[in-house]
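Only one protein chain is missing; all other protein chains are in place.
Moving on to chain A:
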Amino acid sequence: MNIALKIGASALALSFAAGMATAQDDSFWKEAGAQFEGVTLRGVTEATPPSNYIKDVLAPQFEELTGIRVDIETTSWDQMYDKAIKDMEAGTGIYDMVYIEQDIVYAYLARDFLTDITGTLTEKPELKAPAFEESLLTSFAEFFRDDDGHLYGMPVEAFIKPYLYRTDLFSDPEIMAAFKEQTGRDLVPAKTHEEYTEIADFFTQWGKDHDMDLWGTTAQAHTGHAASWYEYFESVAPTFGVYNWGIDPENNYAATVENGGRMNSPEAKEALKWWLHLRDIAPPESVQSTWTEVATTFAAGRAAQGLVYGENAAWIASDENQSRVVGNVGVALPPLSDGVLEAAESGEGYLGYYDGGAFGVPVTSKNKDAALLFLQYIAQDELQADWALAGSRITNNATYDDPKVQALNEELGGYFDMLRDQGDLFGGAPAYPFHAQVREATAPIFYSILTGDIGPDEGLDQMAAKAEEELTSLGYRQ
């Protein structure tokens, strides 16, 4: 048999095997779906690119295959939590699936809101899809496990918040020369906060001098929305070595320096002042910007660099209908203080934000089994690549190697490589069950810092005290 014939025969055999596998998978979904005839699953999630893909693509596919209708309600971040928590708290059973952001899962687990996916699939093997294994998932799934290693949420999106910069500006000879002349160093992505500030100041001035709508940095600095609080505590403060919001769970949840916390530590204050300066030289819309507007600002070509949520990276770098910087996006690690990278590598710290979410099944759901089928369906390897293209998210290990994803990775300046290779250096929200409570208790003071009504030093002192007061009131701090 010659080589060509061997290759042909192998290809035919592979195609046949793949076809058989697909047919077998299809038959599983059809048979499994048949017992849920007439069932409609209802889910609530935040309107993000990955969630929209579930609603627009995966849900209809699943319905076609199984006959189970899936209604996904996409809404704002606040509304999503409002609806999901009220439903689970009241036990109304309206939702069969809820979006669980990584930062709220500990609160949900503490309240026994969620169905044990691992346990249920072990108890009911007839529900287990042949193509689904928990080992397919990336390490991000670990955030959604309990102490026994049981999975409570099927990851649907995972991203880091990297440092994006404009490659066209950073490689423009005229700009490079001007920067070198002004600062004495080459224009390359910043590694330290001082370098970042220098670049930001330079580009803001460059925009002014050349009458361009260009500023040196983005800033997620809304003066009335939690997005600004998050940018500071979860993206900026860690790069100065202040982790877990400056609260020490090992030390009676102390937040003030006086009691052993770091929320108002010198490093925290330095971080806040650094970020406030960036806010001042960012585009004017920054004071009204949440994570969405920051992405839009960068995509509109109004900022030379910025910390941008990775869930937006794909469309910023590749969608010409929405972005003016297609093909001109570079990605790097955020600027860091001395020792932070080493701390992250040793597991003692982290250098930025790793976020994402999963779909969980409330224990109050009336269609738990059908919902578990859907969660396994969307976790299949073969569905992941197109989903990654639509939402720049990866939750399965195999997705990184897909040719389509590799191609997008090039356009994204290596974002997916960073997610895979250095994702572990980033950290999600701390494992606090009182996440929203402490945030909302301290946020009004933070907003007052942003408006200048309170100075950053005094403001952080007040916030740390307020955090301890809230934690005492909730019973976590004795």
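Things to note:
As a convention for this text, a residue touches a chain if its C-beta (ideal position, glycine included) is under 8 Å from a C-beta of that chain, and two chains touch if they have at least 3 such contacts; residues count from 1.
Here is the rule we go by: contacts and distances are computed from a predicted model.
UniProt lists the omitted chain of the complex under the protein name "Sugar ABC transporter permease" (options: "Twin-arginine translocation pathway signal protein", "Thiosulfohydrolase SoxB", "Sugar ABC transporter permease" or "Sarcosine oxidase subunit beta").
For the options A:89, A:133 or A:194, the residue in contact with the chain missing from this view is A:89. Residue A:302 is the one among A:302, A:368 or A:393 that touches the chain missing from this view.
The set of chain A residues touching the chain not shown comprises 78, 81-82, 85, 89, 107, 110-111, 213, 222-226, 283-288, 293, 302, 433-434, 436-437, 439-441, 444, 447-448, 450-451, 453, 473-476.
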